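Okay, handing you the structure first.
Note that one protein chain is taken out, while the other chains of the complex remain in position.
This part shows chain A:
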Amino acid sequence: MNVRVLLFAHLKEIAGESEISLELDAEATGATLLKKLTELYPAADAQKGYLRLSMDGEYLSEDGTIVPDSEIAVFPPVSGG
């Protein structure tokens, strides 16, 4: 499946765009998506657990399954406030 991925902050700067699309196997997990992403952008490959995932506006764990046609986002640890 083809998945649209929104990028933010540090990650958006590394990729040079705010949105990318990734080709993933059906039933792919958050971990698979992060692996693809960091292969594409090795500079995004910081320490384990650095990158956060969300699906349709809810946090998604690395074990979580990517649902087709959902809105996925990947971003660094938050710093609001």
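The working rule: a contact is a pair of C-beta atoms (placed from the backbone, for glycine too) under 8 Å apart; a residue touches a chain by one contact, two chains touch by 3 or more; residues count from 1.
In this section, contacts and distances are computed from a predicted model.
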The chain not rendered here carries, per UniProt and among "Glycosyl transferase family 28", "Branched-chain amino acid ABC transporter permease", "Molybdopterin synthase catalytic subunit" or "Cytochrome c-type biogenesis protein", the name "Molybdopterin synthase catalytic subunit"
Quickly run down the residues of chain A that touch the omitted chain. 6, 8-10, 12, 46-47, 50, 52, 54, 57-59, 73, 75-81
